[in-house]
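All protein chains but one are shown in place.
Showing chain A:
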Amino acid sequence: MKFYLKLVHMEVHRFRYLLGGLMVLTLLMQFGVVLLWSLSERSIRTGPGWSEKLITYHPFSETGKLTFNEMMFNNQFWFSFPVLISIAVIAGYVFLIWYRDWLGRDTFIYRLLMLPSNRGCIYAAKLTAILLFTFGLVSFQLLLLPLEMMLFNLAIPEALRDPSYLSQAILQNQVLKVLIPGQLDAFVMAYAIGILTVLAAFTVILLERSYRVIGIGFAVIYVFVCGAALLAPITLQRPGNTASYLYPGETYSIMLALTVIIVFVSVWLSIRLLNRKITV
């Protein structure tokens, strides 16, 4: 446990600048979007020629006043941009967290594999680090949202705005809606798929690192088998064929069971590769 925690600390320490950079980028871009849009809307609504009667359709507020929800809805791209960048960086880092230790002048993997601890700790530490970065960024986004709402309230006079709820504001953004779903089961499903993907990627990397060129072939087969197994409950059902029909609840249960099996197989295979087949 001590080794595992030390390795997690080291992995987080190595990513700290990039993580900090992503947080600063998110903060600056989203605060900038909130401020610019709010000031622009305020000047329009307080300017000459503005009449409430001009707006006949009020999707965000019954009174036609400005809301934080409207701001979120009207700034899909620029509000989501730093979030998408963060997702891309984390996705890239899933591969880099291993390859960085193999490639380059200083092959740190020698030292990692020679640590007097179970090699499963290296695997667990890298996985934990990825999860910490992901949930760290999601938590940071959750922390930013009320602050952005406060900024919006400061920029728009009370007479011009109606209140919004944070949960509704999140639903206005197509990316945040997926990242921070309102229901627990949707949240669990989204992040279970995410974790499964990371585990599969780790296995692919370790297959390639163990068998090199041939390992790429094994990795392709592995991804194909996992994908086919996971989608089998859906693809094997034929409309109209009552013998092969499954209720949605049954399909969900089978997929959940298959997910658990794939997780176990991926972890078992990865640790076996690290212990017996890996080569520096």
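Simple rule for what comes next: a residue touches a chain if its C-beta (ideal position, glycine included) is under 8 Å from a C-beta of that chain, and two chains touch if they have at least 3 such contacts; residues count from 1.
The working rule: contacts and distances are computed from a predicted model.
> Between "ABC-2 type transport system ATP-binding protein", "Na+/H+ antiporter subunit C", "2-oxoglutarate oxidoreductase" or "Sigma-X negative effector", which matches the UniProt record of the unshown chain?
Choosing among "ABC-2 type transport system ATP-binding protein", "Na+/H+ antiporter subunit C", "2-oxoglutarate oxidoreductase" or "Sigma-X negative effector", the correct UniProt name is "ABC-2 type transport system ATP-binding protein".
> Sort through A:Val12, A:Leu113, A:Ala190 or A:Ala229 and give me the one touching the missing partner chain.
Spelled out, the listed residue whose C-beta touches the missing chain is A:Leu113.
> Of the residues listed, A:Leu147, A:Ile193 or A:Val280, which one is in contact with the missing chain?
That would be A:Val280, which touches the missing chain.
> For chain A, which residues lie in contact with the unshown chain of the complex?
3, 6, 10, 14, 104-111, 113-119, 276-280
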